[in-house]
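Excluded from the complex is one protein chain; the other protein chains are retained at their positions.
Take a look at chain A:
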Amino acid sequence: MSEKYENQGTPQTTITSTASASSLPPPEKPSAIRTRFKVVAAFWAVILFLGFPIWWKTTSIYRAELPLQEMLDWAGGKSCRPVLPVEIEFETPSLSDVEAQQLLRTTQHTLDDLNEFSAHHLRLKLADEEAQQITEKADTALTVRLLAQNDLPSPRSELQTDTTTLDVFYPPSQIPLPSSANSPLSSFIAGELQRLFAEEKATIAQILSNSAIGAAASSNNQAQQISPQLAESITKRLRRSMKYAETYHLAFSLFTPGSAPSSWDIESAVQEYISPVVQALSPISNFTIDTQVQLYATFSPTTPAPEYDEAQGIWTLQEENLSAFINAAEWPLNPSIGAGPTINFILYVPSPDHFPLLVKESKATSWIIPQWGGVFILNPPLPTRPDTNSTKSLSNPPHLPRTSLRPAFLTFSHQLLSLLGTPSTPASLPLRLQTLIRIRAATLLLSASSTLGSLARLTESLPSIPIPAPVSSSVSTTLSHLSASCESLRNGRFRDALASARVAETEAERSFFEKSMVGQVYFPDEHKVAVYLPLLGPIGVPLVLGLLKEVRRIIIGWKGARSG
């Protein structure tokens, strides 16, 4: 409409049309033109300085500031190079200080020559050196006791299985001379230590190489000294071990397809076989234990039934069918309530018709289900019923005493250790648990860092998700604990490192799985169009056209002024 009736006050010079006899309107007064300009300017001023800020304010999403670059640095391994110096203490009751120092130096030298993996190295020191730095004292991983024994041809070592002490017996003649650079005793000790920590070193190398940090940190020489069998067993263990959690729920279940056995000496069995392990693991995680008895637990209909092996008189399960052994639909194996994952241990007592039941290939009765739990098939001795009828004379015992539970629970305690990722060597359990602490600390450090990296990438790639303030504070907590953990690792204080890494991991997970972030506002663009268009269309068209006309008038005015 506006175009038809307006002339915008451009000067009229010629009249070409002869059809219209009427006269043109007089040219607009400059004051009217000025007023119109002011009106249009006022409208646009209101829109730009009032409407637009209000719209922006009310529709914008709160995104807290995140230190994105720092987070990406952590994920990329640029902020921390995990180094695990393992402190080894020497007790040398029968050596003089000078001799001991010399022995230490040569041994350390030999060790450094042997070691090609820089992220994990052994640091030796004498037992009486510890007084110098009490606050910064590193955890002692192993104590080596040097004991002189006269009638020995060559040195011999003995690892105590219930403490972290390695006893080395040596003939006194082999004490290195102060001048020599090497000696049979020091190379023997170095070799022993290297052997003790071989699996741990390989595991850490594996963990590091699986992550981005590791790739950055240990790009060169590693893994060449690891034998393929060891590497494979480590990969297998890492794959089936549970994700680290502060609390694990251990659920022991007795399943049987019939009605017997319906009771077991579970309390004393747990007390005897599981509690010590749990006690030993308590610095790493907390554990809760619950047990249940489930009768009439049949296989799922899709599971192939056990086959009878006539030659050996046993019932067998195919190894490839073991994954379908658990009837997840019917067996009540709900995870326990509360934070933390549940590790299930299933004691399965086969029915008398399927006695005895074994795994076909290996004749084993137990197996681990990776990251879930363990199964043990218990074939109890079959008592005959008191009323010995003809056909149905065999039945399972109604009660399982502690003695018959013993093999099962010993197996469960082993399964628990390996599900938690404990290495299989060396023989000393405390030493293995210390290794577990180091492995867990390194794993947590890596996983918290990579969570941070994912969060940073998520924030960058989805500009429409809100980032509430708690996420920002969680991220800063994570960062501070990560650096504390990295620092503790470098100083060899692995327990502190684990504690910091735990906090870092929890906070990182919390910030990543923040509820208000996960539930992204679903407000598709079509809806925005449907809401905005009915209003902005009819209002916007006159406003924009008015603006265009004013601009055109001003431009023409300028041109006229310049040419005229």
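By our rule, a residue touches a chain if its C-beta (ideal position, glycine included) is under 8 Å from a C-beta of that chain, and two chains touch if they have at least 3 such contacts; residues count from 1.
Just so we're on the same page, contacts and distances are computed from a predicted model.
The unshown chain of the complex is recorded in UniProt as "GPI transamidase component PIG-T", chosen from "GPI transamidase component PIG-T", "Beta-adaptin appendage C-terminal subdomain domain-containing protein", "COP9 signalosome complex subunit 8" or "Catabolite repression protein creC". When you scan A:Pro304, A:Pro542 or A:Gly557 for touch with the missing chain, the hit is A:Pro542. Of the candidate positions A:Glu158, A:Glu267, A:Glu319 or A:Asp353, contact with the unshown chain belongs to A:Glu267. The missing chain, though absent from the display, is touched by one residue of A:Ile289, A:Val359, A:Ala441 or A:Leu489; that residue is A:Ile289. One chain is missing from the display, and on chain A it is touched by residues 1-7, 12, 15-17, 19-20, 22-25, 28, 32, 36, 39-40, 43, 251, 259-260, 262-263, 266-267, 288-298, 330, 332, 334, 336-338, 392, 530-531, 534-535, 537-539, 542-543, 546.
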